[in-house]
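Omission of a single protein chain aside, the complex is shown with its protein chains in their original locations.
Labels for the chains are A, B and C, by order of writing; each one numbers its residues from 1.
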Amino acid sequence: MADLTTTRQRADLASRYRHVRSLTEVLAAPLSPEDQTVQSMPDVSPTKWHRAHTSWFFETFLLQPSLDRYRIFHPAYAYLFNSYYEGVGARYPRPRRGVVSRPGVHEVGQYRSHVDEGMGELIDGALAPATSELIELGLHHEQQHQELLLMDIKHVLSCNPLEPAYATLTFDAPRPARATAWIEHPGGLADIGHRGPGFGFDNEFPRHTVHLAPFAVAERPVTCGEWMAFIADDGYHRPDLWLSDGWTTAQAEGWESPHYWSRVVDDWWVFTLGGPQLVDPAEPVCHVSYYEADAFARWAGGRLPTEAEWETVADDGEPGGNFLDLSVLHPRPADGPTFFGDVWQWTSSAYSPYPGFHPAAGAVGEYNGKFMVNQYVLRGGSCVTPADHFRSSYRNFFPPSARWPFAGLRLARDG
Amino acid sequence: MADLTTTRQRADLASRYRHVRSLTEVLAAPLSPEDQTVQSMPDVSPTKWHRAHTSWFFETFLLQPSLDRYRIFHPAYAYLFNSYYEGVGARYPRPRRGVVSRPGVHEVGQYRSHVDEGMGELIDGALAPATSELIELGLHHEQQHQELLLMDIKHVLSCNPLEPAYATLTFDAPRPARATAWIEHPGGLADIGHRGPGFGFDNEFPRHTVHLAPFAVAERPVTCGEWMAFIADDGYHRPDLWLSDGWTTAQAEGWESPHYWSRVVDDWWVFTLGGPQLVDPAEPVCHVSYYEADAFARWAGGRLPTEAEWETVADDGEPGGNFLDLSVLHPRPADGPTFFGDVWQWTSSAYSPYPGFHPAAGAVGEYNGKFMVNQYVLRGGSCVTPADHFRSSYRNFFPPSARWPFAGLRLARDG
Amino acid sequence: MADLTTTRQRADLASRYRHVRSLTEVLAAPLSPEDQTVQSMPDVSPTKWHRAHTSWFFETFLLQPSLDRYRIFHPAYAYLFNSYYEGVGARYPRPRRGVVSRPGVHEVGQYRSHVDEGMGELIDGALAPATSELIELGLHHEQQHQELLLMDIKHVLSCNPLEPAYATLTFDAPRPARATAWIEHPGGLADIGHRGPGFGFDNEFPRHTVHLAPFAVAERPVTCGEWMAFIADDGYHRPDLWLSDGWTTAQAEGWESPHYWSRVVDDWWVFTLGGPQLVDPAEPVCHVSYYEADAFARWAGGRLPTEAEWETVADDGEPGGNFLDLSVLHPRPADGPTFFGDVWQWTSSAYSPYPGFHPAAGAVGEYNGKFMVNQYVLRGGSCVTPADHFRSSYRNFFPPSARWPFAGLRLARDG
Partner (left out) sequence: MADLTTTRQRADLASRYRHVRSLTEVLAAPLSPEDQTVQSMPDVSPTKWHRAHTSWFFETFLLQPSLDRYRIFHPAYAYLFNSYYEGVGARYPRPRRGVVSRPGVHEVGQYRSHVDEGMGELIDGALAPATSELIELGLHHEQQHQELLLMDIKHVLSCNPLEPAYATLTFDAPRPARATAWIEHPGGLADIGHRGPGFGFDNEFPRHTVHLAPFAVAERPVTCGEWMAFIADDGYHRPDLWLSDGWTTAQAEGWESPHYWSRVVDDWWVFTLGGPQLVDPAEPVCHVSYYEADAFARWAGGRLPTEAEWETVADDGEPGGNFLDLSVLHPRPADGPTFFGDVWQWTSSAYSPYPGFHPAAGAVGEYNGKFMVNQYVLRGGSCVTPADHFRSSYRNFFPPSARWPFAGLRLARDG
């Protein structure tokens, strides 16, 4: 195997590997063994599962095929910690992850160390380009799980009547939200998708041309203050504002506000990773489903942007807000335009392949393509997305009923 | 109210009204009161419900607002026969339609006559353009229900171990399918959507420009013979071919072939509106879900076309196959290219608004827009679609798991 | 085969056969083909299914084994109309009975005639005692289904917003209920179970001795007036009155009154086979579950009687109320003591085998024994029970959540 990496490239990769891997442990550190074990709903995974699964990815796709002297840590882990890769064998049922008490957090830590040791050796050796690309994929995979870990533990803690905080956060005094300005776009041909080189998931390729009608988008996401006005105007009880499936879901689930909001006498409170807080009208609304975002947009006389509209405008702008930072962990008010960070923004685009899309070869080809149905694209990154994991062509996706992502919305309208 | 219609226009409308309304009764005629009462699954409606609901549409949106002397046939029918229009009041739960034995088929016939009489008077009088447009919408609405009536009764009869036929149909001897030819398209800008004038649903507007990458589409739908090869190659048991949701659904439902197919020793049989028949390899495959269509396309090394690709090519071609004809009622083999008729064809396009889409005003605005989530577009019409209801810009839509529509697929590939 | 029957016995049997069979048709006569097709919940069977199934019983257990020249009416009916006899082959799933439109009511009528003709021949010939006993069982089986037919069609019609009546019934003006008197019993040894000879189901045997503690039972069933007092005293909202399973069920189902009751402004109405009526405080409460009956008894400071207590007292008394009579069809007020008729009375006895119980031999042995779990015994017969089908040792049984039987309760207390 030709070694195409330089010493500097190996050192950079090793450094980035250590950086990403250690952040996962930093995120898990405030959590007790009990916290790390719980699965509060089928979509949520236990913290210790995230820690083990991201290690399994390196073990399965890198160490086993590429490091001759690698010794499997435990033969049953392939079954326990495979998430959804049909190509590499059977897997433990997802909704039952919270039932598996062992391996415990300590043993998972040992598993991580064992994998890290192997990966150190692998990176130290001759690396084919495909191998280092796969390592890069593994690191971005782990960064995705860092966001999931925080989304998931927030849900777990929110189910506890004691309302425990994940971290000590500080918040500014609430203040009123100001009206948004709009960015007009004349439409016409535009190119979207990953520009290269740099890392991108297969679903961001190929870059391609789309035709847009004239449109406008708001220069910042919708705020909690605007959402309170929607609630006050009976937005959750007017079927004319909702998609049919959205209305059915909202009625069945009894939605009356964003997830994590609760009314105490006349105030709205929100459960955050720092515990319960008064809702700040100026901060971007978060933890709303696609259905709610769509209903809000209709109420506001607008609509959600398509992902092509979003990317076309966001690519021209620069300003970004908060990405993953342990002292933030909650969407924060912004004074000017913001495109990136704080909250993912639902688009009206169903998650579909770009023209000419081809999934990556092998089992890692199951990463994205097989989920391209019944989901909607979100853009922009959030306050729990690692900053160096994000790029403007990033396509996140969730089912339209999902509320546990850090997701809000940005308004658009026809031009 | 200005009367903008001529005598000739009124006569044409009256004639078309009588033609459409009487076809519904012709379609129901072979069915006993018992047949017309049954709802075999929540998606299916009883025949007598279709007959009543289409009359309710005229009563609610035309006769009550526009015919002064109109007398409501029965005050409870507004509740019983509203399908999903939130804007006009409460409605009886859809999954319980098969529980309502009264009004019976005879009384529903009287309801239809009563409405027809009123509509005769209305059409005879001064008609504002908006009114005659609404009548036209009501007739297309009824034609949609003619297709649903046949889809639904086919499902009802198929649940009966006696395997009763709806009609006596004749079939040619099975013959092998030939390979398809492909139509290449260079891509670039194209316009899709309703060209006007003529009738179209709101979801076909506005006509607009899209940008296409080079592509090709097959000149005819996939055949049963090709589908048998997919089955023989274990297509229903290879997760790598399937979308994740599709695989989960296929496993949960135990799918092993298209709906209505059954294996008897070494032969495949299919339940048709003419009763059980040997599967003809040359006829278009039908009653497959989006999930199956997508998996088949991946297996075949292709993909489904987008609706823009489909419309761009189909608009250039001319040939069509079978539309609703009481002696056909089943997709039939074709020797040359076919774009229209026989089977609806799944596209890879999620059902979304066209740029600049606005729903129609008032309660009829609930017709299309509120379903624009979690569904996929089908194109082309089928052997149970009335021919004069169809146009090439027609956008049919169903959830990706639906199998009771007369739906097949056409292959596409990147150019 | 020895013929042990006399001409008179054959004539009596033929007469009883005709009487029972024709009553079924009389009960179905007011119902349209649409009415006879509907299954409003899994526990309910369509009228035409009852008509066919009771015929299938004679065909399967009498005509096929015992009438040489008998020709099966239709080979698929054994599958369609078997209720639960595992011993005679597969059967169509019970919750899907309402999906089968064919055979229709007319063809079911022909099936009945065909079976009647065969049974006529059979009864006319030499009859072994086992055969005439089996005919008697078949007739009692059909009488059970006469009650079920009325229970079921009442449920079907009640689901229709038009609130149609099965029959024209007359009701006296409502009047207040008077307090009940009590019948004291000193306890000690008592014998219960069928005394013989006469017909009895296997579950009524053997007659056996029980030991009773001193107790008392009310001389008449609980009335609607008393039930209104329970409602007014918040009986449906006090968990301390309820069994744990009962409370869970009542909350999940939203029970606030007996089934078929509805409040209109300040009045309670009840849906009857004669359509909606004002509730008469003097009539026995009906369509309450075991859970409700048990909670009511606790609220009233008493308890439900055991079936041994019930039978011991009822056997000594004589008075009976209304059994199946087409002009009654609803529980009616009584002035004095009543033990039998009007409403079945829940007992606190789980449905269990009597000591020494043996099920009947062969497939008819599936009649009773295999249901002896998770059900409670009801005693006394109701206004939809044929009078000549009833005897004081009769053990009816339903799950504790069932509300569609004509079931009320009688109070008991420790002596």
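Everything that follows uses one rule, which is that a residue touches a chain if its C-beta (ideal position, glycine included) is under 8 Å from a C-beta of that chain, and two chains touch if they have at least 3 such contacts.
These numbers come from a predicted model, not from an experiment.
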Within the entire complex, the undisplayed chain is in contact with A, C
Per the whole complex, from A:H19, A:R96, A:R178 or A:H237 the residue touching the absent chain is A:R96
Contact with the hidden chain, among C:W242, C:W310, C:F339 or C:F398, goes to C:W242
Only one of C:E25, C:E86, C:D172 or C:D267 touches the unshown chain, namely C:E86
Hidden partner sits against chain A at residues 32-40, 48, 76, 79-80, 92, 96, 98-105, 156-157, 159-162, 164
Per the touch rule stated above, chain C touches the missing chain via residues 84, 86-87, 189, 208-213, 215, 239-240, 242-247, 290-291, 294, 303, 348-350, 352-353, 355-356, 366, 370-374, 400, 414
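Basically, only the chains that are shown with their structure count from here on.
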Centroid check, CA-based, most central chain -> B
Cα centre of chain B to Cα centre of chain C, whole Å, reads 46
Taking each chain's mean CA coordinate, chain A and chain C are separated, in whole Å, by 59
Contacts with two or more other chains occur in chain A at residues none
